[in-house]
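The next block holds one structure in the form of C-alpha cells; read it before the comments.
Missing here: one protein chain of the complex. Every other protein chain is in place.
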Amino acid sequence: MKLLIINPNISASVTSLIGEESQRIASPSTEITMMTAELGVAYIETRFEAMIGAYATAELAARHAAQHDAIIVAAFGDPGLAALREVLDIPVLGLTESALMSACMLGQRFSIIAISRRISAWYRETVQTNGLLDRLASIRTLDQRVQNIGSIQNDHAEELKALCMQAIEQDGADVLIIAGAPLAGLARTIAADIPVPLVDGVSSAVRHAESLFALGTHAPRLGSFAHPPIKPNKGLSPAIQNILNPQA
Amino acid sequence: MKLLIINPNISASVTSLIGEESQRIASPSTEITMMTAELGVAYIETRFEAMIGAYATAELAARHAAQHDAIIVAAFGDPGLAALREVLDIPVLGLTESALMSACMLGQRFSIIAISRRISAWYRETVQTNGLLDRLASIRTLDQRVQNIGSIQNDHAEELKALCMQAIEQDGADVLIIAGAPLAGLARTIAADIPVPLVDGVSSAVRHAESLFALGTHAPRLGSFAHPPIKPNKGLSPAIQNILNPQA
Amino acid sequence: MKLLIINPNISASVTSLIGEESQRIASPSTEITMMTAELGVAYIETRFEAMIGAYATAELAARHAAQHDAIIVAAFGDPGLAALREVLDIPVLGLTESALMSACMLGQRFSIIAISRRISAWYRETVQTNGLLDRLASIRTLDQRVQNIGSIQNDHAEELKALCMQAIEQDGADVLIIAGAPLAGLARTIAADIPVPLVDGVSSAVRHAESLFALGTHAPRLGSFAHPPIKPNKGLSPAIQNILNPQA
Amino acid sequence: MKLLIINPNISASVTSLIGEESQRIASPSTEITMMTAELGVAYIETRFEAMIGAYATAELAARHAAQHDAIIVAAFGDPGLAALREVLDIPVLGLTESALMSACMLGQRFSIIAISRRISAWYRETVQTNGLLDRLASIRTLDQRVQNIGSIQNDHAEELKALCMQAIEQDGADVLIIAGAPLAGLARTIAADIPVPLVDGVSSAVRHAESLFALGTHAPRLGSFAHPPIKPNKGLSPAIQNILNPQA
Amino acid sequence: MKLLIINPNISASVTSLIGEESQRIASPSTEITMMTAELGVAYIETRFEAMIGAYATAELAARHAAQHDAIIVAAFGDPGLAALREVLDIPVLGLTESALMSACMLGQRFSIIAISRRISAWYRETVQTNGLLDRLASIRTLDQRVQNIGSIQNDHAEELKALCMQAIEQDGADVLIIAGAPLAGLARTIAADIPVPLVDGVSSAVRHAESLFALGTHAPRLGSFAHPPIKPNKGLSPAIQNILNPQA
Partner (left out) sequence: MKLLIINPNISASVTSLIGEESQRIASPSTEITMMTAELGVAYIETRFEAMIGAYATAELAARHAAQHDAIIVAAFGDPGLAALREVLDIPVLGLTESALMSACMLGQRFSIIAISRRISAWYRETVQTNGLLDRLASIRTLDQRVQNIGSIQNDHAEELKALCMQAIEQDGADVLIIAGAPLAGLARTIAADIPVPLVDGVSSAVRHAESLFALGTHAPRLGSFAHPPIKPNKGLSPAIQNILNPQA
C-alpha cells in the first residue's frame, strides 16, 4: 500500500524522525511518502497553531490523496483529522487517535507524557474529542520551555522517565502514551526501564493505517462523514477546490 | 465600542442579514463593522468547511483586530473560536457559544433548530466542546437539501415552527436555539407563535460582546489561552505572522 | 430597565457591597433596587442555609417582581434560582450561573476561589446543576472559619491571590471566578496581579440581566419553566399566593 | 424505633395513603408518626413548589426531630432532603432516593412511572442529583392534567400499566419505580401484571430508614453534612433557630 | 428469612469474620448460612481472581438457592453479582453495591478505604459499574502487600484511621466505606474516632437483603435480568445446568 504521512509542522527534522520510526514498523509492502507542511510553525502546542496546521495538511492531502491508499496526520493532537475524513475517500489517521486505540487494547487507564506544559490543554481536548476522558489517568509534561525540538529526547531522557513512573505510581496509569512527534521512538528506547506498556503514536498510526486499508471499508455516502454537499466556493487552492467539488 | 463581526462563509447576503440583526440589538455606542470571508464556501455544514472557515476568519481577524474592541465569529459552530482566543487580546465570541449562554440562563434544557440534517453532527460536537451536551434536549433540522440559503426563513417558516413544537413537546426543551446565521432574526419573527423562549445566536453574541467589553477583563498571560510561545514559522500571511510573533 | 437585586442573606453590609459593585457596571439607564432578605442567616455556606435563603428570596421577589424588569438572586450558589424562574415572567439571574456564563466565554476551564472550605461542596453542586462540572478545574478556598464577613477581602487579600495562582499553575484554570457576594469587587481590585481573566458574579449578573432584558424573550407557556399548574395551597404569604395563583 | 414521616404537601388524604403503605411494610417495633405540611400546595410538581415544600418540611422536622429516630420526607423529588441532613443528627430519607437505592439492587437500568408530564423535569433533576442519570432508562408519565389526586390510581390504572410495559419493551428498563406519594401502594397492586420488579418509594423509604437506624452511624462532625457553622440569624421560627444554633 | 452468604474467597477465617458481623446486625428472624468458595484464591484483588470467584460463587448459589430467600456475594467487588441476578429468582446482593447504597443515603460523596493498592482499580471499576463514579471522592489504600489477611484490621488500625482522615480532609468525602470482607467490623470498632459516618459492606448487605425480601418483588420475566433463553449447554455442573435449564 502507498501511505502518505504528513507532518503538519514545518520542521523537516521532525519529519525525518517520524519517517525513520514509520519505516521501522511498516510492513515490507508498505511504501511510505513523507511530506512536511509548507506553512505553519515549528511545532504545534496550541489550538491556533493546530488550526494553521490543519489547513496546511489539508492542502497537501488534497494534492496527493489520489496517489495514496491512506494518510497519516503526523502531529499529536490530530489537526484536521475529522475534517479530512469528510473529503477523502481513503483512511485518514492521526497520532493521538492511533495511540489511544493502541492504549485501550493494552490497559484500562492511560497517561500521556508530553513535551511542554502548554501542550497539555490541547492534548486533553483531543482525548475528549475521542470520548476517552474517563480513561485518561493524567497528562504529565516537561516543565520548561522547549529549547531544541530536535534533541528533546536526549536532553530530557531522565525527566521523561521520571514522569512515566509518576504516572504509573501516583495517577494509576496502566499504559503510557509517549506523545508528540518529536518524541517518536522514545517509547522504544526506554521501554525496558518502564514497567508498563509504552505506546508510540507514529508506529501505532502506521500499523492501524495498514489495518484499515486491509479491512477495506469504503468511504461513507451517508452520515456525518459523507462528502460535504457541493456548493459555491471561492478563494481556495485548486487542490482543495477539487476535493470539495470533484465533478468540477 | 468597535465590534468586528466576521462571517466565515463567503455569502455576502448572509453577512447583510447578520449585520441587520446585529444593528437591531446593539447599543447605540456600539459601532459595528461587518466582514465576509475572502475564501471558503457558501455556508458551512461540515467539519472540513468549518476548518476552512476558521482559517479565513483568522486572516481577517489578524488584519483587523487591532482596530476593534471585540470580534464575533458569525457562523454557528464557531469555527476557529478557541484558536482566535489564544492570539487576540480582545474578547472573541461565537454564535453557538453565545446562544448556549443565553439559553442556559432561560431554562435547563434546550433544543437546537437548524437548517439541514447534515449540519447536526457539527452542531452536536460544538455543544459537546462547550461541555453542555447533558443539557441538549435535541437537535431538529429541516430534512431536505438547502436550495436557497438567502430565503430559507421564508421558504420553510411553517416547517421550522413545527420543529420548534416537536422539540418542546417530544424532547422536553425549555428553550430553543434557532441556529445558523441564515436563520438570524427568525427567533424574533416567530417568537409570538412559540410557547418557550427563543434564542438567536447573532443578537446574543452582540450583547455578550458588549458585556465582555464592559467587564473589562485583560487577556491571559498564563494558562491555555495565553499567547502561543514565539517560535519559527513559515508560509503565513503577514497578518498572521504578526499576531503569532508581535515583536517581530 | 428596573433591576431588583435581592441579597438572600440578612447582612446589610453585604447588600451595600453588592449594590456598589452593581452600580459601577450597570448601564446608565438601569435603575437598581437593592433588598436584603428579611429572614435567614448572615452568609450562606450550606444546603440548609441556601434553602432558607431561597424561601426568603421568593417572598421578596413575589412582592416586588411586578415593579421590575429583571431580578438577580445575589448569593453565590443561586438559592431558589430555578424555582423563581417558574413563577416569574421576567428574567431571573443568579451570581454563580452568571459568573459561569462569563467564564465560559473567556476560557475553557475555570476555577472558583471562595471564602470557606465549608462552602465548596455547595458551590460544586451548583456547578453540577449548571451541567459544567467537566469544565471546573478546581475550587480553592480559604481554610479558616470566616471571622468578619464584611472585611474578608482586606483581611485575606494575599491568601486569595495565592489561591488564584495555585488554581492557574496547578489545576489548569484558564479563568478564575471570584465567588461569593462578600468578595464582590475583589476581581477588579486584584486583576492586575493575576495573569488570567477574573470573573465577578455581581457584575456578570448585572450585565447579563441587561442582556436578557434587551433580548426580550417572553416567559414560557410550556416546558418545565412554564407557570406551575394552578392548585389548592395553604399557609402561604399573600405575595406567594398571588404568584402561584395570579387569577385569584 | 420512632419514625417520623412528613408529607411536604398539604393533602391530608395523601398523608393517609402514605401512612397505610408505611404501616404495611414497617417492622412491628417501628412506631410511625405521620405529619402533613402546614403550608404549601396540594401536590408538588415543580421546582418552586418543591422549594416551598422543603421549607414546610424543615419546620416540622425541626420541631419534632428530637423525639424521633429517623425522618422520611414523603414526596417524590425529596424536597429539602440534603438540607435537612445537615442540621439533624438522625437519618433523613426521601422517597426518590430510597426508591433509586432499591431499584439499583434489582436491576441495572430503571424507568420512572409518574402522574403528570409536568413533574418529569423535576424527577429527572432528582435522579441527576443522585448521580444516577446514566441508569435512568426513561420517565413515562400520564399525559393529562391531574384531576383528583386522591383517586388517581384507580382512575388511571390501565394507562399506568401501559406506561410500565412501554418502559420495559421500548426503553430497556429492568425495574420500574412507581413515583409519587399519590401512587403509593400501586406497585403492590399491579405487580402481578408487570413482568419486572416494581419499586415503591414509601415502602422502600420505611425499610431503608429502619436499616440506617440499625446500622447506627453517627452524625458527621466534618465534611459537607456536618452541622452548619453557628452564625447570626434572623426572622426564623423558634424551631429552626434551635436546630441552627442548638447551644442558644 | 433464610439468608445464604457466600464468601467467594477460599479463606475460612474471613468467612467466620463475615459470619460474626452478619449475625450482629441480622434481625432475630433471619437465619444465616455461611459458605466458603470451594475453589479460588485467598483473597480477591484483581479482575482475574474476581472472575474465578464469580464462577465458584455461581456453583454454590446454584446448588443452594432453592433453600434460601436471598443470597449475599460476600466479597467487595461483587464478583458475579449481575450474572447471578439473571438466573436466580431470589434477591442477590453484593458488599460493594450494598455499601454504596448505604453511603448514598448518608452523604453526597464517599471515599473507599481498602487493604491494598492493587485492589483499587477493581473497586473503581465496580463503582463505575454501579454508575456512581461521580460521587466517588477517592479510594485510599494501605500501601504494602497484605501479609496476614486475618489480622489486617489489628495490624494496620492506625494507618487505616489515617487514611480515613485524609479522605475526609483532602478528598472531600462525606461518608467512608470500609471495603473488603477482611475489614468487616472495622467500621464499627473505629467509628468513634472518625468524624463522618462509616459504612460496612457486610452489615449493609444483610440489612438490604432483609429489606428486599420484605419488599417482596418478584423475579423479572422480561428485561435484561429475566432468565437467559433456554439453549444447548455442555460441560457444566449439574447445579448450573439446572439453573440454566430448570425444566430439564
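Remarks
Per-chain residue numbering starts at 1, and chain names A, B, C, D and E are given in the order in which the chains are listed.
Heads up, the rule we're going with is that contacts are C-beta pairs under 8 Å (C-beta built on N, C-alpha and C of every residue); 3 or more make two chains touch, one makes a residue touch a chain.
Source: prediction; values computed, not measured.
In terms of the touch definition stated at the top, the absent chain reaches A, B, D, E within the entire complex. Listed residues A:T57, A:S116 or A:S203: the one in touch with the omitted chain is A:S203.
Although one chain is not drawn, its touching partners on subunit B can still be listed: residues 120-121, 125, 133. Considering the complete assembly, subunit E touches the hidden chain via residues 10, 37-43, 45-52, 54-56, 58, 80, 82-87, 116, 118, 120-122, 125, 129, 145-146, 223-224, 226, 228-229, 231-236, 240, 244.
Even with one chain removed from view, subunit D keeps its contact list with that chain: residues 108-109, 134, 172, 174.
By definition in this document, only the chains that are shown with their structure count from here on.
The greatest centre-to-centre distance from subunit D, using averaged C-alpha positions, is reached by A.
With centres taken as mean Cα positions, subunit D sits 52 Å from subunit A.
Centroid to centroid, with C-alpha atoms defining each point, subunit B and subunit D lie 43 Å apart. In subunit C, 82, 85, 108-109, 120-121, 125, 134, 172, 174, 223-224, 226 are the positions where the chain touches two or more neighbouring chains simultaneously. Pairwise, the chains that touch each other are A-B, A-C, A-E, B-C, B-D, C-D, C-E, D-E.
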